Structures are given as C-alpha cells and as structure tokens.
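As you look at this complex, bear in mind that one protein chain is not there, while each of the others sits in place.
Right, chain A next:
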Amino acid sequence: MLRFTDEHEWLAREGDVATVGITTHAAEQLGDLVFIELPKVGARLVKGEAAAVVESVKAASDVYAPVSGEVTEVNDAAVADPSSVGSDPQGAGWLYRIRLDDPSALDDLMDEAAYAAFPK
C-alpha cells in the first residue's frame, strides 16, 4: 500500500512496517542533494516532528515523521550517496523504515491518485 503526505513524503506499508521517502516532486524542488541525515535505528519518531534532514547545495530541509513509530532500518547507501535520493527518490533513494504504532494511521493519507491531484 502506497500513501503520500501533503509534506511530499511517500510511505509503502508491508504489515506493520512502512518504508518512508520523499516524493519525486519534493526531490525536484530540492535540487541536487549533497547531504542527508537519517534517524538512528531504534529511535522513536513522533508524527509531525523532524525525523531526517536533506540538504541541497543551497539549503537544509527537515523531513517530518508522517506517522509515529520506531525506526527499524535506515538507508545507509543514501547517506553515502545523497544524489541517489535525488535521482530515484521513490526507489533506491528511500530514507528509513518505521514500525508503525498504529498501522491504520496510513488510512488518513493520500493514495496515488489523490496525491497526483494534490496542488504542488
């Protein structure tokens, strides 16, 4: 199940774990990424709080936790090569995986059609 937030993040849920990243639109807006900082495995994320940082040449942008839960895995390859987040944000450039406190929290988010229609 693929879901999107109005902060231009995507979540792909399998069971009670979701993979989180930024959308292609967000990556295009940010421009060339040169640095990313991800939460630590085991960290507790609270919906709406800063979970990661993505930095372009010009600016640093917070990536907010779209849901609450515990980080189970982070994309070390993306940390080593931040440009992968820019070139394949909805694939190889995923950011982290989170065990959801409440798997039904994704029901409130946009599906692909709703996000496509969401004003950007």
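Convention: contacts are C-beta pairs under 8 Å (C-beta built on N, C-alpha and C of every residue); 3 or more make two chains touch, one makes a residue touch a chain; residues count from 1.
By our rule, contacts and distances are computed from a predicted model.
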Q | Absent chain [UniProt protein name; select from "Cysteine desulfurase", "Ferrous iron transport protein B", "aminomethyltransferase" or "ABC transporter ATP-binding protein"] | A | "aminomethyltransferase"
Q | Option touching the unshown chain, where A:V34, A:A77 or A:A114 are the choices | A | A:V34
Q | Residue among A:E7, A:E55 or A:D101 that touches the chain left out of view | A | A:E55
Q: State which residues belonging to chain A touch the missing partner chain.
A: 31-32, 34-35, 37, 53, 55-60
